[in-house]
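Dropping the structure in here first, questions after.
With one protein chain removed, the remaining protein chains of the complex are shown where they sit.
Entry: chain A
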Amino acid sequence: MRPLTEDESKAVFTKLANYIGKNLIHLIDRKDEPYCFRLHKDRVYYVSESSMRMSISVARPNFVSVGTCFGKFSKSGKFKLHVTALDHIAQYAKYKVWIKSNGEMPFLYGNHVVKAHLGRITEDTPEHQGVVVFSMSDVPLGFGVTARSTVDTRKLDPTAIIVFHQADVGEYLRDEETLF
């Protein structure tokens, strides 16, 4: 386990900024307790400093996870955000999409959000913007990228894709083997 290098932090932060924008600062400078990012193998963990200190005593081959896993670096050095980061992202999300209850299950099976399932959307969301997907009862379900801006969605037909799927909580079941 080690802190991120400059390149790695840049990759992680730009990816996060995609969803939470300037709120990123709240993740790094927390009022309650200092938190930090740590890399183990190719996974990035977001963890409080006290937990991090404790986990130092775990030997590398026996280490499994600490705090929250945010995602992983691919072999080519790109950072992929995992659904496990959803809690933290949802808390600070700038742009949100709410889907109707009939759209919940299709989304949780890994499908894109279509216009027919769209319940609400944050005003003036630009195109290709990272958004967090909520159910109508404000439970975060996953995140993705908008296909159209809010203005453009008005004139689309019901089967048109609004949000491209990136991650959803269904992956806890579907991808348990590969996610961790």
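The working rule: contacts are C-beta pairs under 8 Å (C-beta built on N, C-alpha and C of every residue); 3 or more make two chains touch, one makes a residue touch a chain; residues count from 1.
To be clear about the criterion, contacts and distances are computed from a predicted model.
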Chain excluded from display, named as in UniProt, from "RNA polymerase II holoenzyme cyclin-like subunit", "Nucleolar protein 2", "DNA replication complex GINS protein PSF3" or "Large ribosomal subunit protein bL19m": "Nucleolar protein 2"
Contact with the hidden chain (one of A:123, A:157 or A:176): A:176
Chain not shown, touching residues in chain A: 47-48, 50-51, 54-55, 57-59, 62-69, 84, 87, 104-105, 108, 135, 137, 139-141, 168-170, 172-173, 176-177, 179-180
